[in-house]
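The chains shown are only part of the set, and none of them has been moved.
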Amino acid sequence: MADNRISPAARIGRDVRIGTQTVVHDNVAIGDGVTIGDFCIIGHPASDELADRTLTLGPGSHVRSHSVVYEGSHFESRLETGHHVLIRERTRAGHNLRVGSFSDIEGDCRIGDYTRLHGYVHVGRGSELGSFVWIAALVTLFNDPLPPSEILRPPVLEDGSVVCGSSSVMPGAIMRRGSFAAAGTLVRGEIPPGAVVEGPDCERRGHVATLVDMESGVRHPWMRHDTVHFPEEARDRIERLGAEILASRFAGDGA
Amino acid sequence: MADNRISPAARIGRDVRIGTQTVVHDNVAIGDGVTIGDFCIIGHPASDELADRTLTLGPGSHVRSHSVVYEGSHFESRLETGHHVLIRERTRAGHNLRVGSFSDIEGDCRIGDYTRLHGYVHVGRGSELGSFVWIAALVTLFNDPLPPSEILRPPVLEDGSVVCGSSSVMPGAIMRRGSFAAAGTLVRGEIPPGAVVEGPDCERRGHVATLVDMESGVRHPWMRHDTVHFPEEARDRIERLGAEILASRFAGDGA
């Protein structure tokens, strides 16, 4: 009975679990070891004509309940979503993207490896996120510089950049490698590598290497201490990225 | 089998498509050419006694998956919602209202024609929105001036007003025709026709006609350039509204 919601044309790997009532459309390729929760829609039709309608959920992915993933997107491996997530068409992500509950990736986005979005993160259409990008809850990435208009100027977040909670990344903003926006920042313009910005005026507050939690003595950039949430195979890349961000402290205008 | 979730008492027009598992209650009138996605609840019972329990979804409406629309509301035609939308009871909207994913209209609202709400927009109970109002992602319209209290003082957004992302519209605020709140504004008090406001102190920044995107040369108000997202029949009204907003620049305190 459950099977009539799963298209016979969908390509489904081994050891795949698909939850109660979940709908899988025909243009879907699901890798080995994928788990999909209840009440999901996988390969939801897009309203546009797409050159490639295939939705690829790479091996080891886990999509939690009530999520909707459109056709025409590609997730290399181990995509992990919370509940009630929406991902629109033509998004391409690398390995092990994590997307928190109630988040929305609006389509046409490019995302690297091991990037983490927390809950209620809204990624505007066309955004570019590198690898090891970390975005906290309730952050929005806007793309229209003069709303409403037809101008599309999505932001770019380079490798290892961090956006803390309740911040907004404004259209056209560029966060260079390892830059850091504190909670409640309106991120505008180009933020140099490793730079810290804060507040509604996006004021500069030194370099990420100067951020320290006094009570615990933990020091940023996070690549020094917070690698436990990443798979073993990513550790070398994290170490190299951390070293590059530290080096940016005394190179040019990153300080 | 699917039919036992659709009440036989519901009035359903021609060429209506209703998604997998969606529940349609008995007090619903669905117009011709309506599409409803999967896992929706249409005509959800209200906890209050309603004078008129009918939910009318006018012709050409499209309600996307996982949405909940309560009984006792009326949408004139072509309502379009994203996914995971919630609309409570006793809301009356005109033609072609669009409501983005994860948005919530809390009931007792009045909404004109061709108004657009993006994602995660929270419209407090009793709000009044005119026609051609445009509200970006993560905007909230509050209605309680001294929370928590029994005082209900919902905001009013007149025709053609624009609220950019991550702004909050405070209780009792009145945005006059064509006024514009930049991203991250706490909108308070009465904003004159065409006025631009910005920031946590809702500071005045001139008139919407002075807003220009330098790179593209595009100028506001948006009625000059962004009409492609509206149906043909609305163009005359948009043109007239744009002219009125431009005229407000040199009339009284709107500048």
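The chains carry the letters A and B, assigned in the order they are written, with residues numbered from 1 in each.
Here, a contact is a pair of C-beta atoms (placed from the backbone, for glycine too) under 8 Å apart; a residue touches a chain by one contact, two chains touch by 3 or more.
Just so you know, these numbers come straight off a predicted model, no measurement behind them.
What's in place is 2 chains of the same protein, and the file's complete complex has 3 copies in all.
We take it that only the chains that are shown with their structure count from here on.
With centres taken as mean Cα positions, chain B sits 28 Å from chain A.
Note for the complex: chain B touches chain A at residues 20-21, 37-39, 65-66, 82-84, 101-102, 116, 119-120, 134, 136-138, 162, 164-166, 183-184, 199-200, 211-213, 215-216, 218, 220, 222, 225-226, 228-229. Across the complex, chain A meets chain B through its residues 5, 21, 23, 39, 41, 44, 66, 68, 84, 86, 102, 104, 106, 120, 122, 124, 138, 140, 142, 144-151, 153, 168, 170, 186, 200.
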